[in-house]
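What you see is the complex with one protein chain gone and the rest in place.
We just call them A, B and C in the order they show up, numbering each chain from 1.
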Amino acid sequence: MHEWALADAILTAAAQIAEKEQLREVTQVTIRMGELQDVEPKILKFALNEIKSNLFKNAKFRFLKVKTELKCRVCGTSWQLKKESLDVTTVEAIHFVPEAAHTFIKCPKCISPDFEIASGRGIWLDNIQGVK
Amino acid sequence: MHEWALADAILTAAAQIAEKEQLREVTQVTIRMGELQDVEPKILKFALNEIKSNLFKNAKFRFLKVKTELKCRVCGTSWQLKKESLDVTTVEAIHFVPEAAHTFIKCPKCISPDFEIASGRGIWLDNIQGVK
Amino acid sequence: MIDPRVNVIDKRLVNVKRIIAVSSGKGGVGKSLVATTLALTLKNEGYKVGLFDLDFTSPSTHIILNAQVTVLQEDKGILPPLVKEIKYMSLVYFVGENPAPLRGADVSNALIELLAVTQWGNLDFLIIDMPPGIGDIILDVLRLINRTEFLIVTTSSLLAFETVKKQVALLCELKARIIGIVENMKQTANNPKNSIEICSRKLGLRFLGEVLFDPTVETAIGDEAKLLITSVGQTLKHIVEKNL
Partner (left out) sequence: MIDPRVNVIDKRLVNVKRIIAVSSGKGGVGKSLVATTLALTLKNEGYKVGLFDLDFTSPSTHIILNAQVTVLQEDKGILPPLVKEIKYMSLVYFVGENPAPLRGADVSNALIELLAVTQWGNLDFLIIDMPPGIGDIILDVLRLINRTEFLIVTTSSLLAFETVKKQVALLCELKARIIGIVENMKQTANNPKNSIEICSRKLGLRFLGEVLFDPTVETAIGDEAKLLITSVGQTLKHIVEKNL
């Protein structure tokens, strides 16, 4: 379960923010999940709950889904990726390293791999809430 | 006068937009000028007026100055560049190719050249106005 | 907000007849030596030639050409200095021999700036010396100067050719024009004769010729006359006459 490593990153970053903001307890952690990386919220939540420290014992984990928007740098086309069009191995590669998209996905109009992942790449820590 | 080439770029881009928006005449062109590149508005204006086509004959050229904000990727320090601190050759190099800044300017806190030019790099076409 | 520089690039290159990028994917195969010698050879055949070093963070062509630091002349843009009667442009004119630590976005920005402000004038050939890798520069060359023709350089080594194959696959998929492949630094001893030639043909590419490893190359760096009589100079003369 490689989601464990991402959960660990989220909690490490959240704990560092909590310390800086002198929070005694974190009550909510909001996480943005880009569709491209295709992380299962359930698996991530499971990992978060398994490894969380006392600081997060009553924390609610909120997940915001972010649609994948790709934009071709050559012809300007913007498009939303439909992951159903990809085979299992490709989905898995992009799950581990979203930049693999540049190997397997092409602009639908001009077939260039030179597109920007304008949104929806991976995991972001949106914000945390807590009590001082 | 290398500003001529930049003026030419601005007018070429502005004319393309005018055509797309089916403007008969352009009345105003607003240009953002990043401080880092240190382009003289007077020189640019002179060049714009010298080479402009009929489409721009009554156009007003407006210049917005944009302060240079640099942000270190290593230590997070943000700072505003004071060009008085640079020697003539450096200013000239950056005037031609603003990325030369990474050779000559360092983060004031950690001396890294790995900073982002968050704003104020060079010339941007902000918007054009005209009549259909 | 619009970046106006991109819109003027075609206009700057309108009087340049052909644009040839010497490329590889692999580093150290001799791209810079081939690009520079190609420019010199074409110039000596009577063509008007420009040379543009796009390996911004590891430039070499100024050393091979023995180009001197000079104050850049301006006339409606930057005029590329004449070096050995070649119109020459390199980031070295701006940063000298200091390190240029540039991320991909910076490299892309510097390329667009130089394309927008350099006045090449009339040229029969603009030769581009490419950096290794498949990054911002080759993607921008494909995006911004799509009539570029690619001259691919490899060595006989599997390590070079496997990398070159990836770049060729990308160029073929994007239907970029490839002039052909040069096999450089061939050691007559180590490889079964013609294996790169055979592999090139399998990729559907013209095999332009082989350049032997020539120990006199090192002393010819910076010296036009010597360069032209090395194995590189000789093979390129042949390629220019036969294939360009």
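Heads up, the rule we're going with is that a residue touches a chain if its C-beta (ideal position, glycine included) is under 8 Å from a C-beta of that chain, and two chains touch if they have at least 3 such contacts.
In this text, all values refer to a predicted model and were calculated from it rather than measured experimentally.
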Where does the absent chain touch, in terms of which shown chains it meets? A, B, C
Touching the hidden chain, out of A:E21, A:E40 or A:E99, is A:E99
Of C:V6, C:I134, C:C199 or C:L212, the one touching the omitted chain in the full complex: C:I134
Hey, which of A:W4, A:F46, A:F63 or A:W79 is the one touching the hidden chain? A:W4
For a quick check of understanding: of C:A21, C:V83 or C:V107, which residue touches the chain that isn't displayed? C:V107
Counting contacts across the full complex, list the positions on chain C that touch the omitted chain. 25-29, 32-33, 55, 57-58, 60, 63-64, 97-108, 131-136, 138-139, 155-160, 162-163, 166-167, 169-170, 187, 189-191, 215, 218, 221
May I ask you to list the residues on chain B that touch the chain which is not drawn? 73-74, 111-114
Contacts from chain A to the absent chain lie at residues 1-2, 4-6, 8-10, 12-14, 16-17, 32, 93, 96-100, 102-104, 113-114, 121-127
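The rule is simple: only the chains that are shown with their structure count from here on.
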If every chain is a node and every touching pair an edge, decide which shape results: line, ring, star, complete or other. line
Pair of chains whose C-beta contact count is the highest in the structure: B-C
Per-chain C-alpha mean nearest global C-alpha mean belongs to chain C
List the centre-to-centre spacing of chain A and chain C in whole Å, with centres computed as mean CA coordinates. 40
Distance from the CA centroid of chain A to that of chain B, rounded to the nearest Å? 35
Which residues of chain A are in contact with two or more other chains? none
Could you list the positions in chain C whose residues touch two or more of the other chains? none
